[in-house]
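Input: a single structure, listed below in C-alpha cells.
With one protein chain removed, the remaining protein chains of the complex are shown where they sit.
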Amino acid sequence: MRVRLNPAFLFLIPALTLILVFYVVPLILSVYIGFTPLQRWNLNRMGSITAYNFERLFYMMFHDPDFGKVIRTTIVFTAFTLAINVLGGLGLGLALYLMDEVLSLPYRILWLLPRMTPVAVYSLLWYYFFLGGEEGTLNSILLRLGVINEPLSWGTDPRLLPETAWVILILVNGFVGVSFGMIVFYSAFHSIPREQVVAARVDGATTSQIVRHVLIPQVRWHIVYVTVWQLLSLLTTFAHIFLLVEWGAVHRWWGSTWALYVFNVAFKTYEQGLAAAAATVLVIIGAILGLVALRILKFKEMMVEPKGEI
Amino acid sequence: MQDSRSRASVKSLLKREIGKIRGRLKPPAYRGVWDVETIDRRRLNLLLALVLGLAGLPVFMLYVLLVMSSFANTMLSGPDIFSARYSIENWRMLFEGRLSPAAGQQYTTRDIIMIIVNTLVVALGVTAVVLVVSVMAGYAISRMRFRGRTRLMELMILLHAFPGVALIIAVYAIYVWTLGFIPTENTFAYKSYMMVYTVFARAALEIPMSIWLMKGFFDKIPWEVEWSALVDGASRFKVWREIIIPLVKPGISALAIFAFLAGWEDLIYVHVFLYPEIKTLATFIEEVVGSIETTYLPVVAAAGTLYLLPTILFFVLTQQLLLQALSGGVKA
Partner (left out) sequence: MVSQRNLLIIGIIVIIIVAGVAIIALRGKETTTPTTTQPSTPSTPAPQTTTSPTPTETKTPEKPKLTGNLEQDLINIARYLSAKGIKEAKFTVWSAGDPNSVLRTYAIVEAAYRLNKILEKNGIDFKIVIVNPQFKRGGGDELASDFIKAFQSKTNPDIMANSFKHIAPFVEEGYLLDITDYVKAYKNTELKDYYESLMTAVTYKGRIYGLPQDTEARPLYWRTDVAACIKEKTGVDVLAGLAEKVEKGEVTWKDVYKYAKMAVENGCSEWGVLHRKGSAHPDLIQFIFAFGGMLEDPNTGKLVLDVPAVYKWLYVEWKMARDKLIPADMMSWDWAKQIHPSVVSGKTLVWIGGTWHWTEWQSKDYYKDPKTGEVRKLTAEEVKKFFYYTLFPAGEPGQKPVTLSQPFVWLIASNAGKDNPNYDELKDIYHMLVFLLVVKANDPDLVAIHSIISAHLPIREKAAELIADKAWVDKLAKLEIELSDEVKAKIAEIVEATVNPINVEFLADASKLLKYTHLTPMHPRYPQLADILRDAVDSVLRGERTPEEAVQYVISKIKADPELAKVVEIKGEVPSSWQFP
C-alpha cells in the first residue's frame, strides 16, 4: 500500500510557501529585531538582545502629552470608519446589484476611483478640498452659498477641533474603504444562485424581504471577512492619513492614529529596532481585537466541515 | 467494488443532475436579477442612482477637478476653474518626461514609457501569483478535509494585523541576504531577481486576504456538481480546474481587481526593493508630490489621470468576466 498524501496539501503548498517565506519568517525575524538596537538599516550591526525598545516605547506612551489625543482619535476613527466600510460597503454592493448593469458599471467605477488613485494624488485632492483659505474647494462652495462668511481651516482650527479633524479622516478613509466592501459584496451577491431570488420573487416576496431573508444571509461569510479585515487594516495602516497630517490638512495629534504615531516615532528616526518593537505591540493588540471580532461574529460556526469526499 | 452496470447508471444519473444544475445556472440572457417583474424597475433604479450619486458627489467633484487640472496651468480647487488657462501642455510634458520646472523652466527628464512598463509588469505579476495561489488554497480550505483547517483560517486573517510597513524590515533583511547570491556582474539576472522578489513579496501580502475571499466563493458551489464529476472518475485537480474554477468567476474577478491594484499602487515594497534602478508610476508620482514645496502640480494631475486609465480598463475587463459567469453559465 502507498501512503496517500492528503491532496489538500498539494493545493496548499504554494500558499503555505509564500506565507512561510514572506510572513512567518519575517514575523519571527521582526520580533527578534524588536529586541535589538538596530538603527538606520545597518544590518551588519545588529547589537545584542535587549528589551530596551519596549521599555522606551511604553515610557513614551505614558509620558507623551499628545498620546491621549492619539488614542481617542484612533478609537473614534476606527469605529466610525469601520461602520462606514462594512455597512456602507454592504449597502453599496446591494444597491449596485439591484441596479441595471448600464447604470451600475459607471457607478462602480466612480466608487472605486479612490482606491485606484495613487495615495499621494488622492491625498492631494482632499488636501485642496479642505484647504483653509478661500481657495479651498469646500470653503469656496460654502462661501458662495453663504453658509460661512470667512474661510475656515477645517482640520486645524482650534474652535472646531477635534470633531472636524475626525470627520475629515473618516471621510477620506471611508471613501477608499467602502469600495472594498462594495466589490466583495457585489461579487458575493452575484454568486448566489439566481433561482433562489427568482423563487422568492415568484412566491411574492418584496424587494426588502428578498434582501433581508435571501441575500444578506448568504453573504454572512463575506461580512465577517470584510469586518475583521477592515478592522485590522484600520488599526495598522495610515497611508491615507500620513500626507494629510504632513501637509497640515488636519491637526497633527487630533489627526494621528496609533499606527501613524508608531510610524512617526519609530520609522522617521531610522531606529528599526524600535520600529519592530512598536510593530510587535501593534500586532499583539490587532491580533487580540481580531480574535475577539471573530468570536463575536461566530466565525467557527461558519467553518462548516466539507461534506465528505468520494 | 461495484459492478460496472450499476456504476454506469449512477454515472448517467449524476450527469443528468449536472445538466440540470448547469441549466439552472444558464439563463437565456443576463438582464439584471429580476426575471420576474413585480415592481417598477425604473423607479428603483432612479432612487438608487440618486442616492449613490449624491453620496458620491464629493468624489465625483474631486475627479472632475483632477482631470481638469491636468489640462490647466494650476492645480484647480474651486473658483479658479474659470480663470485658469487650459492646454494639452501638461500631457505633452508628461510624455516627454519633463516634470517640475525650476528656474528658467528646466526639467529633469524621465522615460515615462519604461516606467509604465515596469508598473504593468509588477501589477500583472502580482495578479498572476495571487490568482493561482489563492484559488488553489481557497479551494482546498473550502472543499477538503484536513487537520487545523479552522486554525489556519484564523491565523491567516490575523497575519493581516502585521502591517506591511513593519514586516518590511525583516523582508528586506532576507532580500539583502539572498541578493548576495546573485552575481552583480549579470545586471539582467540581478534586476530580474529584484523584480521577481518584489512581485512575490508583494503578492504574499495579498495572499491571506485572497484565500479568505476565495473560500467564501467556493463555499457557495453546490456539492452535487463536484460529486458528480468525481464520480465520473476525474481527479481532484481536474475537477478543480475544469468544473469548479468557472463557477467562481465572480470571486476571481473581485480578487483580480484587488491584486492588480495592490501591485499597481504599491509604494513601500517597490520603493525599498527596486529603487533606484526600477521605478513604477506610483513611486514616480510619490517622488514628484513628495517635493510639494516646489513641484508643478498640474503635471502630477496628468500623471494621476494617466495612472487611472489602465486600472479602469482592467476593472471593466474583470467585470465582464464576472457578468459572463452569470449570463454565459458554465462551459464543459
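What to note about this one:
When the chains are written out, they are named A and B in that same order, and each has its own residue count from 1.
Note that contacts are C-beta pairs under 8 Å (C-beta built on N, C-alpha and C of every residue); 3 or more make two chains touch, one makes a residue touch a chain.
None of these values were measured; they are calculated from a predicted model.
Here the chain not displayed is in touch, across the complete complex, with A, B. Screening B:Phe60, B:Phe146 or B:Tyr193 against the full complex identifies B:Tyr193 as the residue touching the chain left out.
Only one of B:Ala161, B:Val239, B:Val272 or B:Leu308 touches the chain withheld from this view, namely B:Val272.
Summary of contacts with the chain left out: across B:Leu48, B:Leu94, B:Ile112 or B:Val129, the touching residue is B:Val129. Within chain A, the residues in touch with the undisplayed chain are 39-45, 56, 59-60, 63-66, 127-128, 131-133, 135, 153, 155-158, 246-249, 252-253, 265, 268-270. Seen across the whole complex, the unshown chain contacts chain B at 73-75, 77, 83-85, 99-108, 121, 124-125, 127-129, 172, 176, 179-186, 188-190, 192-193, 195-196, 199, 272, 275-276, 287-288, 290-294, 296-297, 317-318, 320-321, 324, 328.
Keep this in mind: only the chains that are shown with their structure count from here on.
Here the CA centre of chain A is 17 Å from the CA centre of chain B. On the chain B side of its complex with chain A, the touching residues are 24-25, 27, 30, 32-36, 38-39, 41, 44-45, 48-49, 51-53, 56, 58-63, 65-66, 75, 77-80, 129, 132-134, 136-137, 139-146, 149-150, 153-154, 156-163, 165-167, 169-174, 176, 200-201, 203-205, 207-209, 211-213, 215-217, 219-220, 222-223, 227, 230-231, 236-237, 240, 248, 250-251, 253-254, 257-258, 261, 264-265, 267, 281-282, 285-286, 289-290, 292, 297, 300-301, 303-304, 307-308, 311-312, 315-316, 319, 322-323, 325-326. Remark: chain A residues 6-12, 14-16, 18-19, 21-23, 25-30, 33, 38, 41, 43, 92, 95-101, 103, 105, 107-121, 124-126, 128-129, 131, 135-137, 139-141, 144, 171, 175, 180, 183-184, 186-188, 190-195, 197-198, 201-202, 204, 206-207, 218, 221-222, 225, 228-229, 232-233, 235-237, 239, 243, 247, 259, 263, 267, 272, 275-276, 278-280, 282-283, 286-287, 290-291, 294, 299-300, 303-307, 309-310 touch chain B in the complex.
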